[in-house]
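The complex appears here minus one protein chain, its other protein chains still in place.
A, B, C and D label the chains in the order they appear, each numbered from 1.
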Amino acid sequence: SNTASSNAAANTAYPLSITDDLGNNVSIDAKPARIVSTSPAVTEILFALGLDDEIVGVSSSCDYPDAAKSKPVLFDYSGPNVESIIQADPDIILSDVAYGIPADTQLLLEKSGIKIVLMTYTSVEDVLDNITLIGKITDKNKEAAALVSQMRSDIGKIADKAEKQEPKSVFINIGGYYTPGADTFINDLIKTLGANNIAQGLGSGWIMIPTEKLIEDDPDVYIDLSAVNSGDLPADKIISNLSAIKNNKYYSYSYSSNETSVISRPGPRLTQALQLLYDDIYGK
Amino acid sequence: MKKIHIFIFTAISIILILLYTAAGTADIAFLDTFKILAGKLNSSLSGFSNSKEIIILNIRLPRVLLSYISGACLALCGCGYQSVFKNPLSDPFILGVSSGAALGATLSIVLSMPNTFLGLNITALMAFFGAVITVFVVFAIYENSQRNSTSSLLLIGIAIGQFITAVISVLMLLNQDNIKDIYFWTLGSFAAKSWPHLAVVSVYFVIGFCFMMHNSKNLDIMLLGSQEAQYLGQDIYKVRRHILVITSLLAAGVVSVTGIIGFIGLITPHVVRIFTGPMHKKLMVYSVFIGGIFLMTADTIARSALKFELPVGIVTAIFGAPFFIYLIYSSKREVL
Amino acid sequence: MKKIHIFIFTAISIILILLYTAAGTADIAFLDTFKILAGKLNSSLSGFSNSKEIIILNIRLPRVLLSYISGACLALCGCGYQSVFKNPLSDPFILGVSSGAALGATLSIVLSMPNTFLGLNITALMAFFGAVITVFVVFAIYENSQRNSTSSLLLIGIAIGQFITAVISVLMLLNQDNIKDIYFWTLGSFAAKSWPHLAVVSVYFVIGFCFMMHNSKNLDIMLLGSQEAQYLGQDIYKVRRHILVITSLLAAGVVSVTGIIGFIGLITPHVVRIFTGPMHKKLMVYSVFIGGIFLMTADTIARSALKFELPVGIVTAIFGAPFFIYLIYSSKREVL
Amino acid sequence: MNCVELSNVCCRVDGKDILNDISFAIPSGSMWAIIGPNGAGKSTLIKILTSIIKPTSGEVKINGVNINNLSRLDIAKNIAVVPDNFNTNFDFTVFDIVLMSRYSHNRKSYITNADNAAVLEALDKAKISHLKNNLYKTLSSGEKQTVLLARAIAQDSDVILLDEPTSNLDVKNQMEIMHMLKTLNEEKKSVIAVMHDINLAVRFINNFIIIKQGKIINSGNIKTVFNEDILTDLYDINVDIYKDVNSRFLFMQAEKIK
Partner (left out) sequence: MNCVELSNVCCRVDGKDILNDISFAIPSGSMWAIIGPNGAGKSTLIKILTSIIKPTSGEVKINGVNINNLSRLDIAKNIAVVPDNFNTNFDFTVFDIVLMSRYSHNRKSYITNADNAAVLEALDKAKISHLKNNLYKTLSSGEKQTVLLARAIAQDSDVILLDEPTSNLDVKNQMEIMHMLKTLNEEKKSVIAVMHDINLAVRFINNFIIIKQGKIINSGNIKTVFNEDILTDLYDINVDIYKDVNSRFLFMQAEKIK
């Protein structure tokens, strides 16, 4: 999904010129010494590449690994704190679309000499690309390559195991019957496991499933990522006749649970997400 | 208000309810719908034998009916509020019902309350209480102030509503994990609603409708202004309080079940008033029909036009607004 | 309206501007702020030597000023709208300015337009045009209908506004990658606003303020109702159109730069009216001061109370609503 | 029995004494005029009699019962009011407006045939049946006043309280309305009318209450209260009083201003 792919393992030559996923040309003059991440997934990647010391700021949602929680919070759901970011004096801000930066802020920060790179992801492959890109930007090409190949092999193992299983149909509720449709990261996770996301054919992005479609398709597995408490039964009686629920293939995780953040975070822990989904879909 | 008109509107409503029950994304033949509906009438099936029956009888039919009743309730509330405040911008949520309900729902989510309490959905319950308490706070402030004008009451309602909305934002800020859930709740939707929801809202509707019809003359008189109303024997403060309390409870009841559904409560009374004029008996009866038909149609479009569901509020505004503007454009009678 | 009062309010404003510039999350000593400010006055620094100077001179100072001017603009618009519509619920966005602006901004984001156009921020530009076109559409519909009452205009505004909001929702549904950007935009914020934004809004303010002050007598007369106003020599349709066009442009100008900031435009005129009564010269001058001071204070709290920024709308409502209710509670004069 | 009785009523608004120690009693079935200069407090008195304004001190009794113990509905059953002007922007027809006065009789949620009949009869009495379906807001000022009178008739209460009921009427309608009030009075209704047109009042009404600056300066039968001195004193203006052969007050004419 981005243009930095060749020469994965070599050292990065600065100035580095890239076009990010939103089409912005960014030229990075030197190896960034001070990095701000506004996205929990990016933060996880940065830590996984061993950039603990370079990170000078994170967002309030960055809660993994634990070290992230002790970094200054410069970004929150209502946006970035410009003044604090400028004081933190970063060389680069890395982010993804779910935690985008308002246009004005972007202009101002760029004027103050801060580079901004935004990433998108709609598949597992995109996430691996993002890791490679971040590795390239931060001159951690080797670490990134190692991480990616480790992940590829883990993914391959789970996919192989899944291939031997009877294909299952899956529904994932992220709240209010909204569900990841085609072209989403979670949909790709399910696809990787050889399972069938029943919302896949309905549309792309986050969409709301018609209740009757849910009943009609009667998925084998129902995963709810919007429970008030993990383990809750569904609040709506109307879906309690689904076979997933009758067959104990209903899994609910609260918003704040580790499971929810693992499944919905396009970072290095996606292999854990695959394992978790595998367990839920096919059993341990 | 001729009997024949009421008969016609009732007939249209029933026909539409049946037709709309036949619409949906699931792959069920048009005629099958009616076979299933007729089958239910003939035999007393205790369970449902297959997913088609479940979809028709347990999902679509109650949802169609619920959207009808909810539309009727909201339109009725709109009539009440607009007359009490003599302000064309008043809608059922103007005294803070919607923000109060959202606060209740937010609290239930943020405090991780259990799903049900005495068999009742806790979020709906909390939403209801949130709405009711808010309206009572608004009233208490108003009645303890030295003010008589309904404008002051409106403004207190708006201020409290905005305050609560801000409080919700703070709660969301402090509980960022739950943001999505709260957001989805406020959106308003009939998805996954079934007979129990319908039962609850129907009870609210029947009580609310009877009360409002019983007060139709009071509402007429109220439009004359407080001095005239008093000359004609109305205890305006009492009547105003009663009507606002009942409409607020009705709005709270609907909101707690369906979430916040705007536009319909504001626009329906204006649309109907163009045809009926200001006398409330006519106005309210037709508002109930039009509000019900309108919201039911919007929800049917929302759930069956595309493969995925659209938020019903979007459909209401996309179709309702141009229709309303056309009416304003083509008719001469002033609105309120 | 005594000169001394204006002097006092001006003095308070300046003192607060300086104090607020010294507040913020960045670690800058109180006195340093003033040293930097004074340094800028003495020498004509072309660039900024360090991040503290950037923060004080290029981030905080213009932001404080911008929030002041924006508050003043919105309060002024509120005065205009409330008088034209004689409706206490009218705020600067009632004719669809906010939704029109949001649609413009959404389009610029969704269509991935370049950041700037002829040196202007394209999102702001599109928002401005969106707002202006919306208001003109509302007007065109109103003036071509057979209606005279301002209620009809209000309702057309509301309906168009809701329609556009629904269209935005559809666009967001279809362009989910951009949801966050659109959401940020509509939230309304002074974050990352600097001198160019201040320059633009100041120009709007000066034009708007002069126009409104020039029309203060017209606004007074307008409150008497259309027949009396005509007897006194006012071409009400022309004056109404002019005032609404100018206030809408002003609101559009502010919204296009700062996003949607509610509450202040609605509440400030009511607060001020409690003290000044209905005559507009007084009402508008004090609304400008109070609106400016209020929004500037709210934004300062929003950006410096916690480690992260609060949405300014939350702060406005959390502090503004109780204050407003206290005023309603303690004073006797009716609001509008 | 007195239909209306005031004892020592004072009314102070915003620090201004509008009514000052007003006491009077009106026997049921009689017909009275209240006269006095502009701003004397006549309309305020009407509002006090119907509890729209509460007196600062003093007591008001309706048919012997303290007004504070009466509900709004009780008051409306006892007293119908013809206000000095009433406008509405809503599209009420004349029929609607008159019909609303029946709500104090019929608290059911539907309109009975008796209601309809009473409305039609009142419209007929006031000779405005032809305006039945007109919108009230489109009427001329005199027509509006007549509608308000019809409304009071339909309200069918013991007492009718009128605030300048003939001020916008033409010569003929003035006579019609006064005749109608006389007829109502003969049907045992008490009639209390605030009037500025003394020449009209004296032709139909025998009892007068004269108010000046919030105080009653005289009251009683026309013979005792009307003489040049009192009128001159009341209005600060010289008046000529013309009397008929029986030295009955015929009409007055204000002369040159002092």
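As a convention for this text, a residue touches a chain if its C-beta (ideal position, glycine included) is under 8 Å from a C-beta of that chain, and two chains touch if they have at least 3 such contacts.
From a predicted model like this one, the values you see are computed outputs, not experimental measurements.
Note on the chain not shown: across the whole complex it touches C, D. When the full complex is taken into account, the listed residue touching the unshown chain is D:Ile237, out of D:Ile52, D:Leu73, D:Ile217 or D:Ile237. Within the set C:Leu66, C:Ile141, C:Leu187 or C:Ile221, the residue that contacts the chain not displayed is C:Ile221. Among C:Ser202, C:Gln230 or C:Ser331, the one in contact with the hidden chain is C:Gln230. Against the chain not shown here, subunit D presents residues 13-14, 36-39, 42-43, 84-85, 87, 138-143, 146, 164, 167-176, 179, 196-199, 231, 235-237, 239, 251-254, 257.
Residues of subunit C that touch the chain left out of the display are 213-218, 220-221, 223-225, 227-228, 230-236, 277-279, 281, 333-334, 336.
Here is the rule we go by: only the chains that are shown with their structure count from here on.
Should one ask which of B-D and A-C has more C-beta pairs in contact, the pair is A-C. In terms of the distance between Cα centroids, subunit B is separated most widely from D. In terms of Cα centroid distance from the overall Cα mean, chain B ranks first.
Mean C-alpha positions place subunit A and subunit C at a centre distance of 38 Å.
Rounded to whole angstrom units, the spacing between the C-alpha centres of subunit C and subunit D is 52. Our note on geometry: subunit A versus subunit D, Cα centroid distance of 80 Å, whole angstroms.
For subunit B, the set of residues touching two or more other chains reads 173, 310-311, 334, 336.
Taken as a graph of touching chains, this assembly has some other topology, since it is neither a line, a ring, a star nor fully connected.
Of all possible chain pairs, those that touch are A-B, A-C, B-C, B-D.
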